[in-house]
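Encoded as structure tokens, the structure appears first; notes follow it.
With one protein chain removed, the remaining protein chains of the complex are shown where they sit.
Our next item is subunit A:
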Amino acid sequence: MAVEERDPHSGYLTTGHEWNGIKELNTPVPRPVYVFLLLTALFAVVYWVLMPAWPVGRTYTKGLLGVDQRTAVTSLLRDAAADRAAWTKRIETADFAEIQADPALMQTVRDTGRTLFGDNCAACHGREAQGGRGFPTLTSQSWLWGGDPADIAETIRVGINSSHKDTRTSQMPAFGRDKLLDRQQIEAVIAYVRSLSQATASQGGTAPPIEAGREVFAGNCAPCHGEDAKGIGAGAPDLTDSFWLYGGDADSLYRTLMHGRQGHMPTWEGRLTLADRRILALYLTDMRRSTP
């Protein structure tokens, strides 16, 4: 280590190091740095007093302000709910028809419904409720479980084939896998079912045995889908219209008959409030009205 020497120009001592003739001044730490250090230390002391800070055995000092993130978010949520209470109360208690007749309230339903739908329903049913393979469209006139606001609200509440105790259930058996029908019977019933919805069912080289399919249908499918295949009651779809949940081509129908279908819609009772579910039911009804 070199001897200490004083820089003649500035009057400060040097650090004693020398790099290629360049020496470093040993200037004192600037005063603002000391001031800042002192301020942060003071801030810490104040913070310890006001906020939760020091561990004391199995507990900790709670601070004079009593700040707690959990109570803070709870009270924020409560305030927000109170702000909305004026109209959520009406959504919860009023008749669906009464709400639909109130343009101001319906505007709120549209705004809130769009967010709720996007966050909870769009993943399966699509952003515009258009649906997709295995996930029904919600814009058509064809509703398996009823399209009234009350029916929709109930479907949202309990779900379909869900874990809810009042769940709606719909079970298309695996006719092929469980050996209830053989391959020929399945192909026959597919030909028959396709002939119902398509006026000109394509007749290939080997004509599909539509008549044989009619018998298979009467014996196996009619109990749920009805003698006329228009569906009876909830769950079993009308097979004569143009809506196909899992596809109406021969390959898709073969899969449906072979492996069965147990479409699952979750229950939303524990996840969405009563007002939320009723808003969604109204939102969907309103959307269908405005689409031709």
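Just a few scattered comments:
Please note the rule applied: contacts are C-beta pairs under 8 Å (C-beta built on N, C-alpha and C of every residue); 3 or more make two chains touch, one makes a residue touch a chain; residues count from 1.
Basically, contacts and distances are computed from a predicted model.
UniProt lists the omitted chain of the complex under the protein name "Cytochrome-c oxidase, cbb3-type subunit II" (options: "Tripartite-type tricarboxylate transporter receptor subunit TctC", "Cytochrome-c oxidase, cbb3-type subunit II", "XRE family transcriptional regulator" or "GGDEF domain-containing protein"). Across the entire complex, the residue among A:9, A:58, A:165 or A:179 in touch with the chain not shown is A:58.
Only one of the listed residues, A:163, A:184 or A:242, touches the absent chain: A:163. Within the set A:27, A:74 or A:107, the residue that contacts the chain not displayed is A:74. Interface residues of subunit A facing the missing partner chain: 29, 55, 57-60, 69-74, 76-78, 80, 119-120, 122-124, 126-127, 132, 134-135, 163, 259, 263-266, 270-271.
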